[in-house]
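Please read the structure below before turning to the comments.
Every protein chain but one is kept in place in this view of the complex.
Showing chain A:
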Amino acid sequence: MVAEAQNLKVSVWRGTGETGEFETFDVPSRESQTVLDVVSWIQQQADPTLTYRFACRVGMCGSCAMMVNGIPRWTCRTHVKKVSENNTLRIEPLRNMPVIKDLVADMDPFFDKWVSAEALHHPTSTRNDAITPVDATTPERQAADAGIECINCGICYAACDTVAGNPDYLGPAALQRAWTLLNDAKDGGRIAILDAVSGSGGCHNCHSMGSCTRYCPNELDPMSAIAGLKRETFRHALRRKRDA
């Protein structure tokens, strides 16, 4: 395929930890080209020292998210034409996470919070039991299904201004997973989850600014999930008070 005449001007964040600077590269523009292809081209053809992270190439693993012209995106599924402004791109590591090197963010804090939010299944039966029949049409199950396709890519977490202002805030992805579990009839961790998400870094920090929902590439709605958690934790607290 013939390369198009105009090159892309691409500014890429280079550095480790807190220190670094943008470096600009001229990258040939192509008909079918994602932001990940641009980053790959730079490492393969222009500067072999550039570091970035990717795995699946198709929007399933959530390894390659970066800030593209200021917005967090899956680079593997973002077509250059949709995001370039006057043939320029500015690419940075995901916001709200420590930088390991260049475009690679350290996702550990994101996953540590996932665990802190009790965002994992609490079994009520075992491998020796038959599978529980579940009516998939109930409102509870549909509320659980609403967030189930999250691939933990960290985009909502990077987009969230509350995370930016409060590093202890659990963030939209972990809270959405907690909400999914609360609505899952098979989950036995209701109290543990409600306690985990109502603490100081919990759901009540959310100001409903909605960046999580706006930027989720899977079109999920963590903001509504967090609103659900706020209601449930409130009821839970009232019940506790009453029973005390």
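Quick note on the criterion: a contact is a pair of C-beta atoms (placed from the backbone, for glycine too) under 8 Å apart; a residue touches a chain by one contact, two chains touch by 3 or more; residues count from 1.
Definition applied: contacts and distances are computed from a predicted model.
J.: When you check the chain that is not on display against UniProt, which of "Nickel-dependent hydrogenase large subunit", "Deoxyribose-phosphate aldolase", "Two-component system, chemotaxis family, response regulator CheY" or "Fumarate reductase flavoprotein subunit" does it turn out to be?
T.: The chain we cannot see is recorded in UniProt as "Fumarate reductase flavoprotein subunit".
J.: Consider the whole complex, including the chain that is not shown, and state which of A:Cys61, A:Ala143 or A:Ala164 touches that chain.
T.: A:Cys61
J.: Taking the full complex into account, what residues of chain A touch the chain not shown?
T.: 1, 16, 30-34, 36-37, 40-41, 43-45, 48-63, 76-79, 81, 100-102, 104, 107, 111, 114-115, 119-136, 144-145, 148-152, 177, 181, 184, 186-187
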